[in-house]
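One chain of protein is taken out of this complex; the other chains stay put.
Our next item is chain A:
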Amino acid sequence: MNRSKPFPYLLIAPAVLLFAVFTAYPIVASLLLSFQKKVGATYEFVGLDNYVRLLNDSIFWQALENTFIIFIFQVPIMLFLAMCLASLLNSQLLKLKGFFRVSFFLPAVTSLVAYSLLFSIILQDNGILNTIVGVFGIGPIPWLSDPFWAKVSIIIAMIWRWTGYNMVLFLAALQNVPEEMYEAASIDGAGKIRQFFSITIPSLKPILLFAGILSTIGTLQLFDEPFNLTQGGPADSTMTLGLYIYENGFEYFDFSYGSAVAYVVVVLVAILSFIQFKFTGDKS
């Protein structure tokens, strides 16, 4: 290690400078903005006015509720599916592992806008998915035109997009679990399902926390999908906090109010990440 010479400072200078201007400053500025209001051409401090307004804003509460409903269903289902897939792909009995792994990961390389639009076509009332479920005598289901099903559609689309991504995370972690643990469990008479719950899940704990927090941040900022798949509708049933920030900031140009909503998201991410840290009980 090299001490107190200018070289390392030169190396970090561009990153620090860019970070200060384009990340640190905006984070602070939008916090300040959330306590201000535009009066004429200037901004004035108005204390908590924007936050008080939030409390009485039914669309905000709707957006908060929608975001949470999507979060509560999408994240656990996706992580559980990803764990199942990862433990199957980790099994020594399976052939064509590489093929399955690559195929399951493919959705994760598509752009959020592209897959949202793709799903908006698949999920039309007379689209291919209704044709397919129609073969089994179901439907047609109003995927995008009914408040309940519109949320389901977003959840399904997100599960499609992200399960393979999380599966690869878990798969990498599972490779560090010695095969002998499973063999010993087998000899002790533990079935496959028992092994999944008492070996696979515990050994995935640290990476589960990582994936959980990533998904929390992602879901709370949810924007591309509702913007392109459902346009927040019908009747605000898929309005999310991310979409509401955009609408306030760049459709009504109410920067202060938009910033207040953004800071609600910041606080929620902090709280939920903290809970997950506690929940997984990882002391490091």
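Just so it is clear, a residue touches a chain if its C-beta (ideal position, glycine included) is under 8 Å from a C-beta of that chain, and two chains touch if they have at least 3 such contacts; residues count from 1.
Heads up, the rule we're going with is that contacts and distances are computed from a predicted model.
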{"item": "Chain excluded from display, named as in UniProt, from \"Phosphate-binding protein\", \"GMC family oxidoreductase\", \"Sulfate adenylyltransferase subunit 2\" or \"Carbohydrate ABC transporter membrane protein 2 (CUT1 family)\"", "value": "\"Carbohydrate ABC transporter membrane protein 2 (CUT1 family)\""}
{"item": "Among A:I72, A:I128, A:A184 or A:I275, residue touching the chain not depicted", "value": "A:I128"}
{"item": "Contact residue for the chain not shown (choose from A:V52, A:I72, A:L94 or A:I275)", "value": "A:L94"}
{"item": "Sole residue of A:L169, A:I199 or A:M239 that reaches the chain not shown, by the stated touch rule", "value": "A:L169"}
{"item": "Absent chain, residues of chain A that touch it", "value": "1-5, 7-9, 11-12, 14-16, 18-19, 22-27, 29-30, 33, 84-85, 88-89, 91, 93-94, 100, 102-107, 109-115, 117-122, 124, 126-128, 131, 160, 164-165, 168-169, 172-173, 176, 192, 207, 210, 213, 217, 220-221, 223-224, 227-228, 231, 242, 245-246, 249-250, 255, 258-259, 262-263, 265-266, 269-270, 273"}
